[in-house]
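A single protein chain has been removed from this complex, and every other one stays in its place.
Right, chain A next:
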Amino acid sequence: MTSVSIHDTGALFQIAEPTDQRRAQRRPGRGIGIDLGTTNSLVALAPHGAAPRVLRDSSGSGLVPSVVAYTTDPPLVGRAAQALQAEHPSQVLSSVKRLMGRGLADIDFAHPYHLSEETPGLLRIDVGAPVGSQADSASRRVTPTEVSAAILRELKLRAEAELGEPCDGAVITVPAYFDDAQRQATRDAGRIAGLQVYRLLAEPTAAALAYGLDRGGEGLFAVYDLGGGTFDISLLRLHKGVFQVLATGGDSALGGDDFDRALAARLLQRSGVGEPTRNQLDAARLAARAAKERLTEATATRVALPGLPELEVTRAEFEALIEPLAQRTLRACRQALKDAGLRAPELDGVVLVGGSTRVPKIRELVAETFKRPPLADIDPDEVVAWGAAIQADILSGSAREGVTLLDVVPLSLGLETMGGIVEKIIPRNATIPIAARQVFTNYAEHQTGMVIHVVQGERELARDCRSLARFDLKGIPRLPPSMARVEVTFQLDADALLTVSARELMTGVRQSVEVKPTYGLSEEEVDRLVMESLDHAGDDYARRNAAEARVELGRVVLALRTAVAEVGHLRELLPDDERAGLEAALAAADAAMADPDAAADPLNRARTALEKVSEPFARRRMERALNAGMAGKSLHDIERALADEDALQEKRAGHTPELLEPEEP
């Protein structure tokens, strides 16, 4: 909001009736799909029914490391942040997805961060003051939601640079097992990043969509997702256009990184290095990773560790090393099938997700376990983003074939009853919106109140589930045990907002509570963060304006070049001195555009200069065209042409705001 030159055409506005903004605002083709991953994130577009494509940086990589460096303000995201990680381990945050929607008590894994929890259920990470700031600068504490928002903002900018205009909304993928708090935290992150989150989509569902498995309308699918550090298996059922998660399983500490470690250990052992130094270990891991990737194509490869003789590694040796790890994933697959009550032959398809599924041995073992070759045509790193992009395109309002997925309840919602036992009211996978009610009774004669404790989860005991809300229903009449009747209604609206109400049927006493799946971030706090995110809005605008200015300048340059070429040698249209000025302005425009990071101002200046210098030329061309057009035409023809023009003007006028009735003075 710096350079402000008011150019106001002064449109007049009328007050409109309120619209359902979420629908009215949609802009077909401007929906983006985001795979917000633990290690890497991606953004993809599939506008107007086009095939999805992941957006890449100048080096051709579609993966944005999910790393945010708070060494500066604003923070750095992606590769630039990753480069600072070793130097500033507590200020450079990675794998924050594992902290989303969690409280301190949930964090049972190792991490290098300083965490605190002032508000119950709301983690904050102390990231210190920016590097180089004054010694007494206040330390900053960020929530995982804000960190994710920084990543999402980066992806949004990448998409907008590609679209050349603001994106309308996004579909963001989340693991199938994410509960309401984790989902809400992800939604909030989207909002803070300035994205309208159309929908959160389960990662396995997105992978199935990428392969168009929804087209059949029905089916049973397995999604095998082996990433760098995590393994997930999901069994999905598609029934009447609704994907349901039948079972999930996996191992949050098993992935391709373990393959690298196993191979690195073998390489060091074969080189006779008994106790490797930190540097040797790092070098061995890098070499192992590269060898692993080469062994996808080759059956043998040579590996050289610094200062040690070269070794040959065969694919067979590598496969033998990773076999025990692969077997762990297969055990999880068999367990998931058992949980879902399915046998492998009943499946209609198996989808591979995650870079580690490129390993041929993994493909072979998956095919064996599921008794069919897996679907692997789409890059397994990108398949989830593809599915998200397809769904985003549909939700942006594009006419695209495909199901509009219904949202389902990811985990059952219920109440705690006597003895801490959970009574499920809304079952997992129910499609929303949904309402359900159940009648409960008192258990003691002197009982005049009832605590309604709302929980979410699949476990049988309330203490193993996530507590969502707790409220009291008072004023129950004194009645013998089991005679009072309290009807509890759970209502889940389309935005997954849960309202729980309880009513004593005899007295009509009622009590209700809106349950926001709180993980601690209040509505106000999200609003505040949205506002704060505007502090960096200046950068966004600058980038967008520059993109627009570039397009506009390119258009003018092209039009003028075409015109000059058409005119050729005609001096009366373009005198030599004028031509020279024009060429100079065109060269200046080219020079301005040559800088890929050019800001809007120099580009706009070049355009203005070009327009000014070409103005006499443009006028002469116009006059000549008019003369040529009128030559040999009767007055009647010309009048008719003018009448057509008037009609066109009238049509255009139809777009101006509707007139108000004259007001009393």
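Keep in mind that, in the parts below, contacts are C-beta pairs under 8 Å (C-beta built on N, C-alpha and C of every residue); 3 or more make two chains touch, one makes a residue touch a chain; residues count from 1.
Basically, contacts and distances are computed from a predicted model.
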* Structure fact -> According to its UniProt record, the missing chain among "(2Fe-2S)-binding protein", "ClpA/ClpB-like protein", "Carbamoyltransferase" or "Iron-sulfur cluster assembly protein" is "Iron-sulfur cluster assembly protein"
* To do: Would you indicate which residue among A:R27, A:R294 or A:R605 is in contact with the undisplayed chain?
  => A:R27
* To do: Could you tell which one of A:Q14, A:S58, A:Q134 or A:N627 touches the chain left off the display?
  => A:Q14
* Structure fact -> Among the options A:D35, A:D168, A:D214 or A:D393, the absent chain makes contact with A:D168
* Structure fact -> Residue positions on chain A contacting the omitted chain are 1, 3-19, 21, 25, 27, 165-166, 168, 524, 527, 530-531, 534, 537, 541, 544-545, 548, 655-657, 659-660, 662-663
